[in-house]
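Quick one: structure below, then a few questions.
In this view, the complex is presented without one of its protein chains, the others remaining in place.
By letter and in written order, the chains are A and B; residue numbering begins at 1 in each of them.
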Amino acid sequence: MNPSSMRTLSRRELLKVMGVTAAASLAAACTPPVPAPAPTKAAGAPAAAPAPKEVKLAHWQHHSVSRAQTVEHFKARFEDENKNVKIDFQSIPWAEYWGKLASAIAAGKGSAPDVFQIPMGLVEEYVAGGNLVPVADAVITGKAIEESYLPWTVQRGKKGNEYYGLPLDVQTLLIYRNDKLYQEVGLDPKANFKDLTDLYEQAAKLTKKKGGQTDQIGCNTGYYSAWQTVLYQQFLQREKNGQAWVDSATKKLVWPKHPEILELFKWFCKLSADADDNAFLTGQNRFALGKAGMEIGHPVSRGTLKAQAPDLAYTIVPFAPRQAGQPLYTAGSHWMWVVGKWAADFMSGWKWVYFCTNKPAQIVWSDIGGDLPSYKELVDDPRFRKDANANVVMDSLKYASPWEWVGWAEWVKEFGDARDRVVIGNEAPDKSFNTMVDNLNKVIETHTPKS
Amino acid sequence: MATAAKAFAITRQRWSRQQRREALWAYAFLSPAFFFLLALIMFPILFAFWISLHDWSLIPRHFPFIGLQNYLETLRDPLTIKSLRNTLFYTVGAVPVSMAVSLILALIMNQEKLPFRTWFRTAYFIPVITSWVAVSFVWLWLFEPRWGLVNSFLGWFGITGIKWLASPVWALPAIMLVAVWKGLGYNMVIFLAGLQGIPREMHEAAKIDGANRWQSFWFITFPLLNPTVVFITVTAVIGSLQVFTPAVIMTTVQGEAGGPINSTRVMVYHIYSTAFRYNRLGYGAALAFVLFALILVVTLMQLRLTQREVEYT
Partner (left out) sequence: MTEIALQRPSAMAFLRRHSRAELAVLVLGFLILMLGAVWMLLPLVWMLSASLMPLSEVIKVPPIWFAPAKYSLNNYIEVWGRVGFARFFFNSVFVAGTITAAQLLTSSMAGFAFARYQFPGRMLIFILILSTMMIPFQVIMIPLFIMMARLHMVNTYSGMILPAIVTPFGIFMMRQFMLGVPKPLLEAARIDGASEPYIFTRIMLPLCKPAIAALAIFAFLGSWDNFLWPLIIINSKQLWTLPIAMSRFTEQYISQTHLQMAGASIMFLPVLFVFLLMQRNFIEGIALTGLKG
């Protein structure tokens, strides 16, 4: 028994030592850390004119390397110009951003961030819940906001007469085309689409399917929610006088009233079935791998493609109009920086936000990360238009209108399910469309603030 | 032992000193674990149950009490029914296979005569510690309907046309295969630990008596392994009913997981999605408690059926 008891002794001793170390460390760690996340206000010491109060702002956003870099740059300059403000900047991984934000807001003041970003579609709910404060007039007035920013980048942040957020991460929807694949089938990648039928035909030409096996897809339709959003909104905006797709009185979708929208849904399902294949390179980025003729995407995809497929030659063109000759359209999306009601100092919060979203700031965003501007004046500025693709992108800012989702993730799900039911489940498009409309109406109801 | 029995018989109405002493020591050993769990886990669980009785929308700050309405909704919600079915299918399929294969592996790895034994044990354990991102990428490729190795392998036997992760029928089995594959080493290690304790004398005595390998296993090893088997069965079922990562990482499209027509949507993903993507914490909590009830019932049944004291002769 002797050897084993000696071994036991040493393990037991090890456990004891670790336990004691742990206990001691825990005791040490229990003392609050030096940089506390909660904003504090300590009165200034100097005897002369009362010094501005010390302010700590907690700023949260979801992580992106280039954006984190840009914000660090702004933070350094802002803290330089405003010596009494300290910014605690946290860049949180995208998938966990919601969990962390929800937990912090639930815990309330002291844990919740002062400045953070939310998708434009959620601003209304946040405001209704009394979570946000409007943009401070002293920093920038509502009128000035309307004059400076592209209307569609700020209108979803407006409630009543006040604006509650300033835009960042502005995106539109455009079609990316693989130059090489286009030239192989004798198509010109730089020629705009005539209409949706033209898009379909090009996609069909680019598809290589034989006997159940696919070698190349004509069009990656995987971004189901983008396709359907731009298709339906395009119709209502261009042909129905800018009709919103949620009726303001009934709070229900107006889609069933317009048979063309069902037709668009059927068109999309047909495109997805004929020019795309779920089972082809499942889970991979088909366009980056050079196996897809075209796909819908945001301007930010340029950065992604640069990293994933630096040698891929592609052209960006506007989305196809429903019928030939109609004016161009795209659906635009963005996030908003907002200030929480629990923030210690609203003025500093908004000063900081405006510092990061004003005109000079937007130039910095573009320089560091290739982000799009939202200032009217910058749309035609040559520094943003360095190549043909950039021209198309910048022009799209002029004819965009914002995505009209009420809520957020449910729409992704419903759009995807509706398409899947038809293409994979062989359900009748009418039935699937109606199910989608019913479900989305329920979602709108859930997310419409109850007064 | 006899003394205690007599003492018990005499003092049946009240606890003997012996029993009281035992109980106190038991509570002493139990307290640290129990009180930590009580404070840090059970209490939040109760709080979560409280939330499930409300329509808890964090952002609109809207918390009306609605009693059991959330629970009634779960019964009517087709997405919930689908998630439950997927999860049950997953559990019933994955657990027995995983246990059987890992037991076989453990038996093999327990043989002293196996050359390179340590290398094999390590190799079979490595999937457990390999990053899910790497596992997902390689398996997505293996399951690729046209070029992947799985379909090539099946092709030799004349089986073609299975679209695996793109098929509403085969996506879930594909996930199960990956999850079982990744967890083999885990259960293998536990079985190994269990096998280690079975004294060699038992097997030697059996061999002398003329038992072959199978009889030695079935009549000696397996019964003595009962506590380990019970442990693995119960924890594997509890774990499988709460499966999350395999189903999500391999079937996420546009941030939404669940495979073609929700065929790989599992309960815990459904709960997570409802609570954090759709922002319905009350309903999400109710879903969690429905799952909890299911797991509890299944576990109690299992414990009832399999628990027996091991007697040494």
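The rule we apply is simple: a residue touches a chain if its C-beta (ideal position, glycine included) is under 8 Å from a C-beta of that chain, and two chains touch if they have at least 3 such contacts.
Keep in mind that this is a model prediction, so the values were computed, not measured.
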**OP:** Would you mind spotting which of B:Phe89, B:Phe217 or B:Phe244 touches the chain that isn't drawn?
**Re:** B:Phe244
Subject >> Touch list for chain B against the chain that is not drawn >> reply: 1, 19, 22-23, 25-30, 32-34, 36-37, 40-45, 47-48, 51, 108, 113, 115-131, 133-135, 137-139, 141, 144, 147, 181, 184-186, 189-190, 192-194, 196-201, 223-228, 230-231, 234-235, 238, 242, 244, 268, 271-272, 275-276, 281, 284-285, 288-289, 291-292, 295-296, 299-300, 309-310, 312
Original post:
Considering the entire assembly, which residues of chain A contact the chain that has been omitted?
Top reply: 4-5, 7-8, 11-12, 15, 18-19, 21-22, 25-26, 29-30, 32-33, 35-37, 58, 62-65, 88, 90-96, 99-100, 102-104, 106-108, 110-111, 281, 284-285, 288-289, 298, 300-301, 303-304, 307-311
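The criterion applied here is as follows: only the chains that are shown with their structure count from here on.
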Original post:
Which part of chain B faces chain A closely enough to touch in the complex?
Top reply: 57-62, 136, 140, 143-146, 161, 163-168, 250, 253-256, 258, 260-262, 273, 276-281
Original post:
In the complex of these two chains, what residues of chain A are touching chain B?
Top reply: 98-99, 102, 105-106, 122, 125-126, 128-131, 212-214, 222-225, 278-284, 407-410, 412-413, 416-417, 420-421, 424-425, 443, 446-447, 449-450
